[in-house]
Structure formats: C-alpha cells, structure tokens
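Handing you this structure, nothing more for now.
Omission of a single protein chain aside, the complex is shown with its protein chains in their original locations.
So, subunit A:
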C-alpha cells in the first residue's frame, strides 16, 4: 500500500499535489461493510432512497462515502430536531464520515480516503464536462388563504450517470428548498464544506402572495424568489460532493417529498435554531485559537474584507436601482406633459415635433425601467448571494475553530485523567486504577480523533476555498459581461430613438 509509507500529509500541502491512493478503493468496500451494521438502530430500507442506496453501495467507492453520510442524514433531520450545524452531530453516537473511517486508526487512510474521493469526483467531473442544468419555472399558487403556497417546477436536464433520467421535472415549494439546505448544512458544514445558503424567508412577501394580491410588487417578489431558487440549486449541484448527495438527488428526482416542517420559523426547531445561534455567537467570542497556519489566518482576513466590501457594493447597487426607477417615473411624467403641450401648440410642425418628443421620452422611460431590472437581477442579486455565501464560508472557518477547541478540550481532559491515574497509583484501589486506565485509553482515542478531525477539516476547507474562489471569479465574470451587454444595448436603443426624432425636429419651419 502506498499509503503506509506516507505520513499524514502536513497541513500546508497543496491539495492538488497529493496523489490519489487509488489502491485504497478495492480495500474500502470490504472495510466499509461492517460499519453500517454497527451504527445503532438504523434501518437503511426505511430511507425512501432504498433501492438507490444499494446501487450506490455497489458502484464507485466514493458513493460509499455518500452512503455513509446517508446514515447521518437519516438521523439528524428526522430524529434530532435540526440543531445548529456545530456540536450536535458530532456528539451523537453517529458521527459523520470521519467516525466511520475511525477504526483505521493511525492511518493516513482517512484523510486520503476523503480527499482522494474528492479528487476522483473532480476527475470524473472534468470528464463529464459538468452537464447538469437546472431551471426553476412556472410558479403556481396552490391552495387558498394563509395556507396557500407557491409551487415551483424544478426541471433538470443532465447526462450524468448519477441521475436516473436525462430530463425530468418535479414540483417543489419553498419550504422544500429550505429543508434541503438544512439537511445539507447539518451533514457538511461542520466538516468544512461550503454549503450554498438557501434564499431567505420573507414573511411580508409571502403574505402578500398568499392574500392574493395580483399586483406588480407581488409578481416581482415571486420572480425574485424563483430566480434565487434557481441560482441556489445550480450552485448546489456545481459542488462535486453535494451533487452526489442522496438528499439532493432525492430533491431533484422524487415526485413527492416529505414536508420539511422543521424549517418553519415558529416551529420548535426554529426556536432551537435561534437559541443555538446565540450560543454560537457567544462561543465565537470566547474561543481564542492559536492559529498555527498562516494560510488560514490570511484567508479569514481576506473573507472579512470581502464581506465588508461586498456589502457596501450591494447597498450602493440597490440604491442605484432605486434611483433608476425614480428617473423612469419622472421621465414618464414629463412625457405625458410634453404630449399635452404638443396638443395645445398651434403651430403644426412644432406640435408634431413635441408629440414626437413625448413619445421618445416615453420609450426612454421604458428603457430606463428595463435597465433598472437588469441592474437588479444581474448585479444586485448576485451580490446578495455572495454576501450570504461569505457568511457560510465564515461559518465553515468557525467550525474549524470549534473542532480545534474540541481537540484541545479532550487533550486537557486526558492530561487531567493522567494526573488522576498517577495519583491513584499510590493508593491501593486496583479497580479504580483500572477504570482510570480505561478512561485514559478512551480519551487517548478521542484526542487522536480530535486531531484527525481538525486536520481533515483544515484540508477540506483549503480545497473548498480554492473551489469557491474559482467559482466566484467565474460567476462575477459572467454577470459582469451580461450587465455590460445590457448597458450597451440600452445605449444603442437610445441612439436609435433620438435619431428617429431628429428629422422631426429639423422639419419644424
């Protein structure tokens, strides 16, 4: 085995340099099999993904990895009320993938496994040339009164093998999206994957829609939401790990989905979430980590700065949109007034010219409105998305700190127990001594686990950040190009309108 010769890769290693331990894979299915059985009280078949699960088990090894997470997902959302992404999943007996791999103590395997599976996926991705396209469309109001909701059609077109079909669609409602996000968050955030945040709830917006006001602002709201949901799904599937996640697949493919009640703001889950968020905030302030890795420190600073700048930019783009709308209103008013003026003008040619002017101004007004929409949808929403994404990134960094803290805590505990054991050596209590020794052994395991967890999360974060930055550049580039194109178009239209008006003006005699 190539990996026996290898030590745990140092934290500073750049991901791309490390090779796959491809030899791992033949071994892993065998090693993996006992695991699911040892995990308490889990019946795989209760998962609606049953049949697919088996196929997952049989196919690529990295799907086993996904299969391992399957256990967790069965547990956290449905059993444990959706707690914050931090401590809880780790505390429950079923820890995420890292514990599944735990038995292979002292091996570089673990990190190798997860990391190389990641690599594998990327290779596969490269080969497939990422062919998944999701669109969210046809918002429909279902039901009436306060229980009404909007159902969206989620259509997927793909050629990837992980999906059952090439072209299919399902109906989903907003809380389904939120449910998907919370499942993914609880599974992945605390190991360091940047899970794209879901669009925000809006009580005001939804109430308007529910009440049935068919006006401009509620249409805008629905459109805004639809587009946000589409972007959310596209971002999620662009992530190579999340794409293979059974919850995501289930979301995209299953015609019926269990109602995600835990996403409601006023449910017990919601309240627990808020409490945990507050607790987290306090913890963040009290934990002071000795950052041994300059990369992380630099990156954290970088993201802080980025956050501030993006928020500023977002705010100013929003006010730009506002002003453009105001300009459009004023232009429309002027157009009307000019038309009236043209009517009362008794010199025929001038009258005609003035009416023309009114028309031109009206068209320009429409142009301004369209431009405002472009400003908004292209730019402003993108910025808003990224502000939220950066929050998720910061969350991931925070998890790393928490993981470190856990590791440190168990180390401290171990030290204490060792001292206690040393003391016990001199007393004549063999059974207590034995107990102490057992505890120490357990703690040693925990400490090692903590260290591994920490290294792993650090690794994953590095890779994720690299991916995130690449995606960010791509996203911004595309949007900027589109925005510029819309600006260019506006100018061209302006020219056309004024050029049409000019001869009319010249014709006045």
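In the analysis below, a residue touches a chain if its C-beta (ideal position, glycine included) is under 8 Å from a C-beta of that chain, and two chains touch if they have at least 3 such contacts; residues count from 1.
Just so we're on the same page, contacts and distances are computed from a predicted model.
A.B. asks: Which of the following names does UniProt give to the chain that is not shown: "Sterol regulatory element-binding protein cleavage-activating protein", "GATA amidotransferase", "GPI alpha-1,4-mannosyltransferase I, catalytic subunit" or "Sorting nexin"?
C.D. replies: Options "Sterol regulatory element-binding protein cleavage-activating protein", "GATA amidotransferase", "GPI alpha-1,4-mannosyltransferase I, catalytic subunit" or "Sorting nexin" narrow down to "Sorting nexin" for the missing chain.
A.B. asks: Identify the residue among A:137, A:254, A:319 or A:391 that touches the chain left out of the display.
C.D. replies: Answering carefully, the residue with contact to the hidden chain is A:319.
A.B. asks: For a quick check of understanding: of A:259, A:429 or A:506, which residue touches the chain that isn't displayed?
C.D. replies: Result: among the candidates, A:506 touches the missing chain.
A.B. asks: Any idea which of A:137, A:254, A:292 or A:337 touches the chain not displayed?
C.D. replies: Counting the whole complex, the residue in contact with the absent chain is A:337.
A.B. asks: Touch as defined at the start, partner being the missing chain; which of A:309, A:391 or A:425 qualifies?
C.D. replies: A:309
A.B. asks: Could you please point out the subunit A residues that touch the chain left off the display?
C.D. replies: 302, 305-306, 309-310, 312-313, 316-317, 319-320, 323-324, 326-327, 330-331, 333-334, 336-338, 340-341, 343-347, 349-350, 353-354, 357, 469, 472-473, 476-477, 480-481, 484-485, 487-488, 491-492, 494-495, 498-499, 501-502, 505-506, 508-509
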